[in-house]
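Of the protein chains in this complex, one is absent; all others appear in place.
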Amino acid sequence: MSNPRSTKAGRPIPWTGLVFTLLGSLVLLFIIAPLAGILLASSFGEISDAAADEEVRSSVSLTLSAALMATIACTVTGIPLAYLLARKRFFGRSTLFAIIDLPIIVPHTTAGIALLTVVGRDSLFGSTFGSLVGTAPGIAVAMAFVSVPFLINAAHNGFAKVPVHLESAARTLGASPCRTFFTISVPLAWRDILTGMIMMWARGISEFGAVVIIAYHPMTTPTLVFERFNDYGLAHARSAAVVLLIICVLIFAALRFVAKRRSREE
Amino acid sequence: MSNPRSTKAGRPIPWTGLVFTLLGSLVLLFIIAPLAGILLASSFGEISDAAADEEVRSSVSLTLSAALMATIACTVTGIPLAYLLARKRFFGRSTLFAIIDLPIIVPHTTAGIALLTVVGRDSLFGSTFGSLVGTAPGIAVAMAFVSVPFLINAAHNGFAKVPVHLESAARTLGASPCRTFFTISVPLAWRDILTGMIMMWARGISEFGAVVIIAYHPMTTPTLVFERFNDYGLAHARSAAVVLLIICVLIFAALRFVAKRRSREE
Amino acid sequence: MLELHSINRKLGDFTLADLTMSVSKGEYFVILGPSGVGKTVFLEVVAGLIRPDSGRITWDGADVTFVPPERRGFALVYQDYALFPHLDVAGNIAYGLRARGFDKKTVKNRVQSTSELLGIRNLLHRKPQTLSGGEQQRTALARAMITEPKVLLLDEPLAAVDPREAERLRRVLRDIHQRGDTIFLHVTHNVDEALYLGDKIGVMLDGTLRLVSTPEEIFRSPNDREVADFLGLRNVIHVDEITPDGCRAAGVEISTSITDGSVTHVWIRPEDILLSEKPFESSARNQFRCTVIGWESSGRLLEVRISVDDLTLSALITRSSFDDLKIESGTVLYCTFKSSAIYCF
Partner (left out) sequence: MLELHSINRKLGDFTLADLTMSVSKGEYFVILGPSGVGKTVFLEVVAGLIRPDSGRITWDGADVTFVPPERRGFALVYQDYALFPHLDVAGNIAYGLRARGFDKKTVKNRVQSTSELLGIRNLLHRKPQTLSGGEQQRTALARAMITEPKVLLLDEPLAAVDPREAERLRRVLRDIHQRGDTIFLHVTHNVDEALYLGDKIGVMLDGTLRLVSTPEEIFRSPNDREVADFLGLRNVIHVDEITPDGCRAAGVEISTSITDGSVTHVWIRPEDILLSEKPFESSARNQFRCTVIGWESSGRLLEVRISVDDLTLSALITRSSFDDLKIESGTVLYCTFKSSAIYCF
């Protein structure tokens, strides 16, 4: 439309829209092509063999459960923080937002090294409760560190969208702050909270750099994919990679569907 | 305040607030402690030695420039997509949002394997233009894949906040869609776009899993940290890790400051 | 001349149904209707921001239905002003000229003169968010008028400002309208505003134009009961029978000059009903003995409800009259109104 020339019917050609659509399609293609490529390159037999492989199965169940533990633990502590950030204005608030985003920008292997300094053999925590290096809880900690910003940011957005008026009205009707939080704020922010939990879980599952520093064994699927790629090459790694990819996409699709349904019911 | 008991002065104790603050502090501590730990564990001498190390220096400059290339390329294609998603309502729009989030949840090593299928030796692209395996452009592609959702989502949020009325008014005043986009939509969404670009750059720098599959050499800093940790142990890896961490945090802080200043001027 | 031919547009719950109208150059046309989304949709259709599902829009006979808004020359002023927050007042006003590629000097001169005209020259370097509602509205008007639009579309322009500022802005609108031959197409839910500003008034209910009239005529011929209700007419009386001398309603004989047998309702303005303690001497008027049922404050006047047999009427009187007449519930008074004060439809 930036330089409209009329067609016979008198309707101008929307040039700007066409250029935008073209550029946007490029970036979409860039995301879809590799994922479609890896799926098309793998035969059904390869995938089902990998799914039956005991090593793959145990790594998948470790990956999913460690990420789930991390998500649950961070929900209990992260949601109240998100609520405070959405409601209170205090000195240093914007610094807190920056701190919460830090794990996203900290290089993953650096994050692993940093976590070693607090939960490793020689740390205060490690020498008191025992080191988490090479354990499932250690993996969960690494996953939690890199993925917790997704939960807090999503929950914060959700709470920020709830009009303060609604909470104030509930207070004047006789509801305590705690009751107001659970009957007004959380239900209205629920969709964003749930989306944040899904994103955090998925982001935990995807982590490799921080996890591999804390625990090469027990082996999560991303680590297994890396090991097979190094030891046996692309073809062997691909089938395990596809299995995890399919699981991730299915969980993600199912939970997004639930989050969408809930929000429509409200 | 959930169960208010009056103090002498007649002011109730805000129990809910206290509990929330306590829980919120836990998650903040969890983020800060490892980063503080790694900084405190490294002496100034160690850090300056690492900063002078030629291997570290070249890896840092490779990491920063590859991530920057990825960000610039995705800005040109991703911003129009974000704008279309914010303005148009069409069938499959929510599916597009899901596709854009896919790179966040795809396990990093899986992403690397997937990218190999499109830019590797045997792929259509690789056999036409030459394989990107083991090259700086290959690293940029890996970084772009895992980090582009941050840019698109932030830009989409920015555009969504610009009232459509403003663009409509500009149109009736005689501005073409293209002019309206560059004089109204982009300036008003600028803060979010810039934040998205910073996040994308930082996220690209942090990537390890996808990058290491595409290119172990030339070595990015996260890969260097991993190699030193494997070959020489924690102490050697730490100094290189801290150098990159400091660079990341400084860039992040400086650009956030700029983004904030700009938004205040507007 | 702006013409709309059988425009249809469905948008969510709202439907513009078979809208046909025409506005001559220089006319101030007010669309009056209840609050709701519909009137903004209507303006956006005219501006070219929303395509009609069917129907045509023409300007001086030329079809402009598919001409994009930026080449149509119909400027739209939204209810929330839609000022650009990243530009100062001068930047906002200059926007339309810059988009048309005028040189810097021309832009500067015309911004000066237009801001002068609207009394905001001292605000040129302020950001919109620091302005009062009235100042924002003046800026929005200046920004639209500087482009010399063929049609100025105004969406409830006085709804979001103080009553006193609204009164000032009404005069501003009338003044700038009289300076050129731009068509003003103004939508509002405010009857007073429509009466004050409109050369013509169209009443829009449920997405259709039910009545187009002048301010002088609109209360005489409200067309149907729904329009009458919306206009807030009191004393609308259902006619039982047309008699040689007038009509009968609720058992009361009213003398009117009605000759049309199809009349179903008559109505009398509350301010045209006079109350007195003793019968008036004049014989030409409808005069009845009545009883006060109650009263209410209606702005600075009082609305007194009276009953004449089975008929209940409202009369509007001043507070001093109220005191003079010593009105209480049950007070017996005489009410009168001229035959010429009776309207019918």
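Letters A, B and C mark the chains as written, and numbering starts fresh at 1 in each.
We adopt the following convention: contacts are C-beta pairs under 8 Å (C-beta built on N, C-alpha and C of every residue); 3 or more make two chains touch, one makes a residue touch a chain.
Source: prediction; values computed, not measured.
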{"item": "Touch with the omitted chain, as defined above, among C:163, C:244 or C:330", "value": "C:163"}
{"item": "Residue among C:18, C:148 or C:271 that touches the chain left out of view", "value": "C:271"}
{"item": "Options A:87, A:179 or A:236, residue touching the unrepresented chain", "value": "A:179"}
{"item": "Residues of subunit A (touch criterion as defined above) contacting the omitted chain", "value": "163, 165-166, 168-177, 179, 183-184, 187-188, 266"}
{"item": "Residues of subunit C (touch criterion as defined above) contacting the omitted chain", "value": "34-35, 133, 162-164, 189, 191-192, 195-196, 215, 219, 229-230, 232, 269, 271-272, 296-301, 318-320, 338, 340-341"}
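Just so we're on the same page, only the chains that are shown with their structure count from here on.
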{"item": "Most distant chain from subunit A, judged by the mean position of its C-alpha atoms", "value": "C"}
{"item": "Whole-Å gap between the CA centroids of subunit A and subunit B", "value": "13"}
{"item": "Subunit C: positions in contact with at least two other chains", "value": "68, 71"}
{"item": "Set of subunit B residues in contact with two or more other chains", "value": "176-177, 179"}
